[in-house]
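Here the structure is laid out as structure tokens; the discussion comes afterwards.
One chain of protein is taken out of this complex; the other chains stay put.
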Amino acid sequence: MTECSGQQPWEWPESHWRQLVAQIRAGTPLRPKQWKDGARCAIALSFDSDHETSELRDGGTSIGRLSAGERASRVGVPRILGILAKYGVRATFFVPAVAALLHEDEQRRIIAEGHEIGIHGWIHERNSLLPPEVERDLMMRSADTLEKITGVRPVGLRTPSWDFSPSTLKIEQEMGLAYDSSLMADEDCYELFCDGKPTGIVEVPVEWVRDDAVYFAMHRQQSLRPYTPPADVFDVFRREFEVAYEEGGLFQLTMHPHMTGYRSRIWILEEIIRLARSKGDVWFAPHCEIARWVYPARCVDTGPTENTSPGRVANR
Amino acid sequence: MTECSGQQPWEWPESHWRQLVAQIRAGTPLRPKQWKDGARCAIALSFDSDHETSELRDGGTSIGRLSAGERASRVGVPRILGILAKYGVRATFFVPAVAALLHEDEQRRIIAEGHEIGIHGWIHERNSLLPPEVERDLMMRSADTLEKITGVRPVGLRTPSWDFSPSTLKIEQEMGLAYDSSLMADEDCYELFCDGKPTGIVEVPVEWVRDDAVYFAMHRQQSLRPYTPPADVFDVFRREFEVAYEEGGLFQLTMHPHMTGYRSRIWILEEIIRLARSKGDVWFAPHCEIARWVYPARCVDTGPTENTSPGRVANR
Amino acid sequence: MTECSGQQPWEWPESHWRQLVAQIRAGTPLRPKQWKDGARCAIALSFDSDHETSELRDGGTSIGRLSAGERASRVGVPRILGILAKYGVRATFFVPAVAALLHEDEQRRIIAEGHEIGIHGWIHERNSLLPPEVERDLMMRSADTLEKITGVRPVGLRTPSWDFSPSTLKIEQEMGLAYDSSLMADEDCYELFCDGKPTGIVEVPVEWVRDDAVYFAMHRQQSLRPYTPPADVFDVFRREFEVAYEEGGLFQLTMHPHMTGYRSRIWILEEIIRLARSKGDVWFAPHCEIARWVYPARCVDTGPTENTSPGRVANR
Partner (left out) sequence: MTECSGQQPWEWPESHWRQLVAQIRAGTPLRPKQWKDGARCAIALSFDSDHETSELRDGGTSIGRLSAGERASRVGVPRILGILAKYGVRATFFVPAVAALLHEDEQRRIIAEGHEIGIHGWIHERNSLLPPEVERDLMMRSADTLEKITGVRPVGLRTPSWDFSPSTLKIEQEMGLAYDSSLMADEDCYELFCDGKPTGIVEVPVEWVRDDAVYFAMHRQQSLRPYTPPADVFDVFRREFEVAYEEGGLFQLTMHPHMTGYRSRIWILEEIIRLARSKGDVWFAPHCEIARWVYPARCVDTGPTENTSPGRVANR
């Protein structure tokens, strides 16, 4: 990277901003001709089980916020698992290692009920604040911790707070991960490129607009408040889904047990599932299966062989 | 507590974050097999009468905010008491000692009309900023002040701003309180555990989602604004109640005379009461009676003996 | 005032917080047995014509914000005056002296069309940041400026940003003003008390909940955004009015030409007027006439003699 210290962005040479942009870039959109079993639309539901780590990563001094983290595990996760079981839907939970260690049985239940668990950092730390070797060490230990608890090695990463550092992708490559789910260069999956070169890692893209925390986060010392009514949050998710269905694309959704696990909000998850089910030809799948379907070459030995080779198309 | 000064949360040894989490923890959920008189659902309405202390605790320099505090007492509390009387509903008011001293008749009227008054700090100070001995002294004096004004010794505490310090629970134990209402590890009541040991103190849990201030707070120097329309706030409370009713659990609500005491918002309280009443089998009760019902052993001599011993179950 | 420098609010002696609260206090509610011509409800509409002073008082460096101030005068005020004329409604405009000097014809038109102009500071400065003698000088000069432009001496004050200082009331007394409209200790008018003594000055109380800026303010460098939809702002105002009508009280509303003067918001004003008109027995009046009606003794020589002496009652 060219050095531009002390320069204002409008003073940068072209080479500098081109390098900044080129660090991580999106390859061809990976929208398959059809989804599994001929489905028209794929639905990737995810739940970030931050639990107590939301507060611990900020120092752990607020007992009130720690208690809210405990509720996410006591009340939120069981409520979410109940809905998923009721409709036979499999999903992905991204779990910081510390949250997994505090709630080991919860993680084993999630795996036992057919869901995926992905990496979500050690204690919900922000990667862009870490030295590269610390980020690498924490990510390695997080994967080991999750595997030790559940018996299943995670194949995907969602960076805490979607805070993707310049080192993250290289670490993902070194770990042989199948996918990342932290970036938002498209609505469909795409292959991540690093400094112009393909990496073989699939991005299952997220978006703030499809994240319950955007509308529901509450932080007393900050000005964040859950100002958007639940029915309007549902309306946003519904519109995102309806167009994804129309386009034959991917509908990816991020929720949090400590946000959507409430009595007044859990219906949003259920209604989205009911709405999608009512279409008939949708495929609910954990993120790892979505990544495998759109980019099958990568994942031959990390899961059961798929019967059909869907190929990849870049039609939009 | 292990010392970890200077360390970042991701550098902490496991013992440290485990200790932080273990300080205050939730015991078994205290959802009774049935509520009093066979009711299916219990409703605990609370009103935090902060009045002028919202401004005083910040220095007391804003005459405008002090006038808003005066209105809470002149207009807000009478309007709320009128609604409660109209429907024969008893509730709990949490009152800072300074607010009680500024409005002594108001507190006596509240007690005379059958409601409970709980501790809410001295001047709405934040406990986590206080040395332990100061927190203890203020809480003791607050209880004495409320008792002196009303003739009734409070048996429960809601920490101002729900700001529960590492010392709070020990002080509550020393004072022999029956319950706390500041934490949020569940939607049902639970017994508070301190460093892994039961304390005999019941938590009647609060939640931001069931707090009018979250949606309605206005602070000119901060960016807080009442952006959520009243009808949508009602919708959140309604959804919280409907599922509590369905589950046979507790519906706890926190309101403020200086928030909900307005002409454009008081209907929310009335409609929630009407909605709950329309079900037939609900039990409105002050927080102290809720705590006593779910954990009867504790409170044998602090109230009238209950006819039935409901037992406790941990079914969810 | 007792000195408590260096003390935290929870350390203050009782005398100190009692003095803080007693500085300005509300006397008996001034809700008349009936309003003029037997009306059941009084409606006091007000418009704060801050125009360019919103930006000037912050330094005047943003040309964009200055242009928004110009629009308030070019587009906002004429649109508002058009609505008021269409329905024959008289109201009060509070105008900083600098805004009046920048738009002299506008002020003359406002007076010519039967409305009131009240004091609103010199350049929308914040009183609580001023030395008392500066506040006094600016208020005197503001009154003189408005009188010089319009030929009518103002009899009421709304402090800019409702920022009422410990000196404001004494200055109002010295100037012989009939009313203030900056505080919020009630929804009905009341007499202002200073250190426990009546002042003869009527408060026509404001409230954030009845202020368009709360919902509509936009400031790029702050986090203020117009998040509340116009239809929901109307709903808040409507509910405030409906209960004021039911109670036979006062409905006071604060709007700003640079907020409500928009094509997408002006209908709120019109609908509120239409709704109130549809009741039949409402009285629209400038703030000065409201103050005179509820407290007639004060204003014998500052306006036409009223035919009826309504008396004052303190029923609520």
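In order of appearance the chains are A, B and C, and numbering begins at 1 in each one.
Just so it is clear, contacts are C-beta pairs under 8 Å (C-beta built on N, C-alpha and C of every residue); 3 or more make two chains touch, one makes a residue touch a chain.
As the structure is a computational prediction, the values presented were derived from the model and not from experiment.
Shown chains touched by the hidden chain across the complete assembly: A, C. Touch with the chain that is not drawn comes from one residue among A:Pro9, A:Gly38, A:Gly196 or A:Gly280, which is A:Pro9.
Of C:His16, C:Arg57 or C:Arg158, it is C:Arg57 that touches the chain left out of the display.
Only one of the listed residues, C:Val98, C:Ile117, C:Leu146 or C:Val202, touches the absent chain: C:Val98. Touch with the hidden chain on the side of subunit C covers residues 52, 56-64, 66-68, 70-71, 74-75, 78, 98, 101-102, 122-123, 125, 130, 134, 138, 218, 220, 223, 225-232, 262-267.
Residue positions on subunit A in contact with the hidden chain: 8-10, 12, 14, 17-18, 20-21, 23-26, 29, 128, 161-166, 168, 182-187, 205, 207-209, 214-215, 217, 222-224, 227-229, 232, 235-237, 239-240, 242-244, 247, 316, in rising order.
What we mean here is this: only the chains that are shown with their structure count from here on.
A linear topology is adopted by the chain contact network, the touching chains following one after another without closure. Superposition of subunit A on subunit C using C-alpha atoms only gives a rotation of 180 degrees, nearest 5.
At the interface between subunit A and subunit B, two copies of one sequence, fewer than half of the residue numbers in use are shared by both copies.
The geometric centre of subunit A is 36 Å away from that of subunit B, both derived from CA atoms.
Measuring from the averaged C-alpha position of subunit A to that of subunit C gives a distance of 51 Å. Of all residues in subunit C, those that touch two or more other chains are 223, 227.
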